[in-house]
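Missing here is one protein chain; the remaining ones are kept as they sit in the complex.
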Amino acid sequence: MDTIVYQGLTGLTAAMFLWLVSAGLTIAFGVCGILNIAHGVLYMFGGYFLFTFYQLLGLNFWLSILLTLISVGLIGLVMELGFLRPIYKEPIGIQLVLTFAFVWIFDDLAKLAWGPVSKIVAMPRFFEGFIRIVGRPFPIYSVFIIGTGIAMAVFIWLLLDKTWWGKSIRASALDREMASALGINIRTLFSGAFVFAAAIAALGGALSVPLRVVGPGIGGAIIVQAFVVTVIGGLGNLKGAFVGALIVGVVGAFCTLYIPVFEMFIIYIIMAVVLLIRPQGIFGEIR
Amino acid sequence: MSKLKRLLVPKRIPFVFWVTLIIFLFVIPQFSGKYTIYMVMSILIFSLLCLSVNLLLGYTGLLSFGQAGFYACGAYGCGKILLIFPQLLPGIIGGVVIAGVVALILGYFCVRHTTIYFAMITLAFGMMVWALAMKLREITGGEDGLGGIPRAILFIHSLNMEPMENYYYFVLIISLIAMFLFHRLVNSPLGLTFKGIRDSESRIACTGISIRNTRLLCFTIAGMYAGLAGALMAPLETRVTPVCAHWAASAEPVAATIIGGMYTFAGPLAGAAIFFLLKDIIVRFTEYWLLILGVIVIILVLTLRAQGLAGVLQQSLFSRLRLNFEGSRNERSDIKH
Partner (left out) sequence: MNEVILSIKGLRKSFGDFTAINGIELNLRPNIITSVIGPNGAGKTTLINLISGILHPEKGRIFFKGEDITHLPTDKLVKKRITRSFQIMNIFPRLTVFQNIQLPVLSLLGKHLKWFSRSDDHRDVTGEVNKILEEVSLLDKKNMLAGELSHGDQRLLELGIAIAPRPELCFLDEPSSGMNPSESARVLELIKRLATMEKTTFVVVEHDMDLVFSLSDWIIVMNKGEIVTEGEPGQIRENKEVREIYLGEEL
């Protein structure tokens, strides 16, 4: 019994990182209509920048996170302004190839800047240690991650539901022309939304480095999982992204425990099953 | 008009170009070394993969980011067969059939969805093939892959494909046949049906055509072309590894096709050659070739957009020669040649 709970919590932790990347992907897609394959690389940069600020420069952990978010946000801004804006109206193939080229470029830039060896960060002092859950020691940091993930979910929900900015975003996602007729500056809004999406992914990456390594290629790996999560949860749907991430994370964790052979492709099987039963995703809408 | 002059009439130029190219391809081995022959073969194989991508993308409006999965099915399938029964043709055909069957099964899940979903799901399924290739050690050799694949004989021992030159001719002939069939396909009623689906999904149903079934047909055929590419590659490299199924491998033909031009027949072919040569050159100069390639792709995509190089070339060629393609036999002006 305690094994189950423990493994479940481990899966939950993994799910939170997935949730953050998927949330960013979903917002970028839902608002700007861009399917950003490079979103995983933004997660990767989150990890790298935290490594630089916290480990290399020795800055305060929280300050490092803030600086990381700003840095990756800027990268996102440059991407959106310079490269994504011109191709909003082009067919999806163009968008995917362009964002994919960014994956190549960013991966190599990462190698150039930080070297090909993966990095990891020392656990911040105040997060060291364990708490006992069902009689087994569970890392405090993981509890922090789970808490942050849930807090972000609530935060994003509040942001989109209650604030004027959030409502503008939702309106623009539904009907661009109408929103602009209401005086909403679409361009600024889109840029803002994309930067926000980038920052969320970066947060995921930043929080992951005390636990997992960051290296070139991490971005490519996590975007695949984010895609699966999005398909399972329903495209353009934040609730779906959250639930999808939970499913993928937790089922993956249990699979590692009980049927390790399947571990690599269990998520594809889940995706296939969801596609069979409910093709539009759990929370998706039928077209 | 002398016969030569008749050949140079504007309408005939594409024909002349293709014939010249084919002749050139046939005589290349006579004056080049092994490496050049190997390169040309690789480009031909990559072209087939690009055609596979474009059948779905340019003609039917579906972006697949998982064609490398079917490429791998063809490669592994062919490899396995050749290891047991070293006869080339059964290996190739077996690879194509396996890829086709897998495409048919996976297609069932994919074709109900449109564009964005389709891209994501195909990417995921391609990665599933990769994961299976990595994990099923007994069948696929795991991360090390299948090795020692013989460049087997073609029917009889005297038709030994071991020498690079012989295998080259085999690959060339098969590729040309495949490209010819592809050309016929996209200009046929079925090809028109695909284009209709690309242009207007809601309208196509109103012509009495079932979108889902036609898409599945398209997906299966595309899968077979990708499988053919993989099957031809296996004896060439004599080894197959899982990396050929990774989504990064799926992205390359997509990039090449878009650069070449997705709305023409020649586009994917031109894109394949350009992409392959670019990569080959850049790799020699720097280990950060992905960076350079990425920058070039971004520049090309931003300037060429959906037309691609072939599209732009066609337009400028037409306007410069003041060609008028309207006239007899209801010639189309959208997809040329």
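Just so it is clear, A and B label the chains in written order, and each chain counts residues from 1 on its own.
Quick note on the criterion: a contact is a pair of C-beta atoms (placed from the backbone, for glycine too) under 8 Å apart; a residue touches a chain by one contact, two chains touch by 3 or more.
Remember, predicted model here, so these are calculated numbers, not experimental data.
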The chain left out here touches which displayed chains?
-> B
Based on the whole complex, identify which of B:Glu143, B:Glu162 or B:Asp199 touches the chain you can't see.
-> B:Asp199
Contact with the hidden chain, among B:Gln87, B:Thr115 or B:Asn187, goes to B:Asn187
Of B:Gly33, B:Gly148 or B:Gly208, which one is in contact with the hidden chain?
-> B:Gly208
Would you write out the residues of subunit B that touch the absent chain, in ascending order?
-> 181, 184-185, 187-193, 195-196, 198-200, 202-211, 214, 217, 263, 326, 329-334
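Rule of thumb we're sticking to: only the chains that are shown with their structure count from here on.
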Using the touch definition up top, name the residues of subunit A that touch subunit B in the complex.
-> 29, 35, 83, 86-87, 90-94, 96-98, 100-105, 107-109, 111-112, 220, 224, 227-228, 230-231, 235, 261, 264-265, 268, 271-272, 275-276, 279, 287
What residues of subunit B sit close enough to touch subunit A in their complex?
-> 57, 63, 65, 109, 112-117, 119-121, 123-125, 127-128, 131-132, 134-135, 247-248, 251, 254-255, 258, 262, 288, 290-291, 293-295, 297-298, 301-302, 305-306
